[in-house]
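Here the complex is missing a single protein chain, while all its other protein chains stay put.
Chains here go by letter, A and B, matching the order in which they are written, and residues are numbered from 1 within each.
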Amino acid sequence: MTAPSASAAPSFAPRDNYLTADYSWRSWLLTVDHKRIGILYLLSVTGFFFLGGLFAVLLRLELATPQGDLVQAETYNKLFTMHGLVMIFFFLVPSIPGVLGNFFVPIMIGAKDMAFPRLNLLSWYVYMIGGLVSFLAIITGGVDTGWTFYAPYSSTYANSNVALTAVGVFITGFSSILTGLNIIVTVHKMRAPGMTWFRMPLFVWAHYATSVIMILGTPVLAITILLLALERLFHIGIFDPKLGGDPVLFQHLFWFYSHPAVYIMILPAMGVISELVAAFSRKRIFGYSFVAFSSLAIAVLGFLVWGHHMFLSGQSVYAGVVFSVLSFLVAIPSAVKVFNWSATLYKGSVQLSTPMMYVIGFLGLFTIGGLTGLFLACLGLDVHVHDTYFVVAHFHYIMVGGAVMAFLGGLHYWWPKMFGKMYPEALGKFSAVVVFIGFNLTFFPQFLLGYLGMPRRYHAYPEEFGVLNVLSSAGASILGIGYLLPMAYLLWSLRYGPEAEQNPWGAKGLEWEKAPTPPPTFNFDATPIVTQEAYAYADDLPPEESRTQARLV
Amino acid sequence: MSDSHGGHGALAHHFEDLEQQREAHTLGMWAFLVTEILFFGGLFAAYVVYRSAYPEAFANASNQLDPVLGGINTAVLIGSSFTMVLAVHAAQQRRKWAIFGWLWTTIVLGTAFLGVKYVEYHHKWEHHLIPGPNFLFEGQPGGSEQLFFALYFSMTGLHAFHMVIGAGILIWLSVLALKGRFDEPGRNAVEMAGLYWHFVDLVWIFLFPLLYLLGRHQ
Partner (left out) sequence: MNPLSGIFALAVQTYPGSGTAPLFPPSASTISGEVDALYWFLIGVSVFFSALICALVIGFSVRFRRRPGVHATPIEGSLPLELLWTIVPLGIAMVIFIWGAKVYFRTVKVPSNAMQIEVTGKQWMWKVQHPTGQREINDLHVPVGVPIKLRMISEDVIHSYFIPAFRIKRDVVPGRYSTAWFEATEPGEYHLFCAEYCGTKHSQMIGRVYALDPVDYQRWLSGTVAGETPKQAGEKLFASLRCDTCHNTQSGARGPDLAGLWGSEVALRSGGTVRFDADYVRESILNPAAKIVKGYEPLMPSYSGQVSEEQLLALIAHLESLSAPQGAKDRP
């Protein structure tokens, strides 16, 4: 390891950064630098995204006709199961925390690295091993239980690689736990002098809240999956009604993790949106502390609503009522965030750059996705739309329209910092529009299909649902192109893109103001001392303007 | 990947000072133990659900466990927690031979625990009390009693697994102690291992009454 040099390198020579510190394979695979680990994550989540996307393309091709003629029912079932598993456990959960969180949380709080650098690397390896085990399960036959693994189908009846997949997911869970642990300790103990809790960027708050969920929820998933594997291998009876076991208990345990997990996927995305909205409107986030605390509120309340996936499973009616009301409560902090972001734009200086295009996409689509969550949380309606395409549309609006958009937005925003290169702006905007259009065309018809009554996980369906399905499949191909474009030009930019300045957006934050582009191994030339709040855009204003603090209403 | 980065001894490269490093380690360990609690929590939840659904079957099944062996093991484990405290104490005073000695006492006690566990498991095996197709309860195929044993083996098995990991860590630390790794200030690995060991002990303190004692008749 190179020792950090106290004095800044001469400014005229191309300086050493984390990318150029060492070029060997070894230096990448054994790195303990959080930035390099972030890049490792970037490579792997991209791979898994396209794998999951490939499954999605096959799903949509099959559903383009009602008969179910492209693949066999068994294959179709494996396709959506593996699509869901790969997208959730191997793409979306690790995506933002693993890539952007890893790279920027330490820099944003002025730390040299994560609190536990080796644990950080270990967590990537654990993730990759889990991924490989699951991949092995996929190529040696696949799984067909749905990503939810409901017992007793998964434990007794399925003839596919359930146990091996379960082991893969189990292993990956530990990666999530380690990441969460690392972020929590980093945020608590590694902040630079002057970086108080309420000076932290909202991105860091969001990651903190996410990590709390990760360390509290993931262990329960792990033990559940372990019990499932035991049941499957030794038939111990925990979920088998023949022995008095309870298949509904499996659902309780599963959703106790998997509902909070949806917030693991959306909170980091919300953190990204906060950063981008501030940077591209040149304003401090409206109601900073409300946005910060709403992340924690979501993290806490999110643990109390798992039963809303089980309204029809046979849990007691009163349990259903309680889970319903709590689900409505957990929606409120999300609403607060959306309103605060919108209000931030007011009297801002809004620049519609590529990342901001994604932000606008996020705001619209997340709102629709979230509002349709209210349909599902509403007991009387869920009786009809549960397990139909309405649910499928709901979560794709939030996860693809929301979280993936935020991930792409964040990637475009921080790309210059990460690699020191700019990408073609016009192409960036163009593909953001393509993604938006393709997305809506794919998933909006699914709301209609769902209310019409088309059940999810159907390999073939009645003729009359044909038109809407064709639209959806057409949309998916546009969406696919929309995702391939950024992939192409971002790769192009690595080699041919113009050099990025230290702060191309004129944004606030330690990563832009204090860290060189790309950052050196220890991030800063000297430990930064923080004297301002986050998003201190007002400081750049001419004195007379910054003094007239505008009053609202 | 050397253990200490650069020449600063116990202080890793990314920390400002030993104090910060120590606090980070401690917080990390506590956070880890929280995840452990939830890990076992899933099993405890399942236990509570089934215990209240099948009180009779669970009481009958629990009668098959030997509270004497369980009691001995409880005593052994509490003893090992005590010797672990002594090891931590020795580490704070940087007396490497004392560390080594107390760590090994703890390891021996831990192994004794596992030995007794083995005897118990073996006994269950001979009496067809292992859940699965060959399960027999008092000569019958057995209904919900099997659930009790499924939980018994999952819970004590997971606990025993934690003991094995713990013993492995202690062995490793005892080697480091002899190498003089704990001679300098700022090394708190023994303390962290101690927290873990006490946690594992604590889990047993819950398991013992729940599995062996609750609902016993005679």
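Here is the rule we use: contacts are C-beta pairs under 8 Å (C-beta built on N, C-alpha and C of every residue); 3 or more make two chains touch, one makes a residue touch a chain.
Because the structure is a prediction, the values reported are computed rather than measured.
Engineer: Which residue from A:N161, A:T372 or A:S473 sits in contact with the chain not drawn here?
Structural biologist: Answer from the full complex: A:T372 touches the omitted chain.
Engineer: Just to verify: which one of A:K283, A:H396 or A:H412 makes contact with the chain not shown?
Structural biologist: For the chain that is not drawn, the touching residue is A:K283.
Engineer: Consider the whole complex, including the chain that is not shown, and state which of A:F89, A:F170, A:Y461 or A:Y483 touches that chain.
Structural biologist: Final answer for the missing-chain contact: A:Y461.
Engineer: Where does chain A touch the missing chain, residue by residue?
Structural biologist: With respect to the unshown chain, the touching residues of chain A are 68, 73-74, 77, 144-146, 150, 152-153, 156-158, 241-242, 244, 246-248, 281-284, 286-290, 311-314, 317, 320-321, 324-325, 328-329, 331-332, 335-336, 338-340, 342-343, 345-352, 356, 360, 363-364, 367-368, 371-372, 374-375, 377-384, 386-388, 437, 440-441, 444-445, 448, 451-453, 455-468, 470-471, 537-538, 541-542, 545-546, 548-550, 552-553.
Engineer: If you put the missing chain back, which residues of chain B would it touch?
Structural biologist: That gives, for chain B, the contact residues 54-57, 143-144.
FYI, only the chains that are shown with their structure count from here on.
Engineer: Chain A to chain B: how many Å between their CA centres?
Structural biologist: The answer is 35 Å.
Engineer: So in the complex, the part of chain B that touches chain A is made up of which residues?
Structural biologist: Residue positions touching the partner: 1, 5-6, 12-16, 20, 23-24, 27-28, 31-32, 34-36, 38-43, 45-46, 49-50, 53-54, 57, 131-133, 143-144, 146-147, 150-151, 153-154.
Engineer: Residue numbers of chain A touching chain B in their complex, please.
Structural biologist: 1, 3-4, 30, 32, 111-118, 177, 181-182, 184-185, 188-190, 215-220, 222-224, 227, 230, 234-238, 243-246, 249, 252-253, 256, 522, 527
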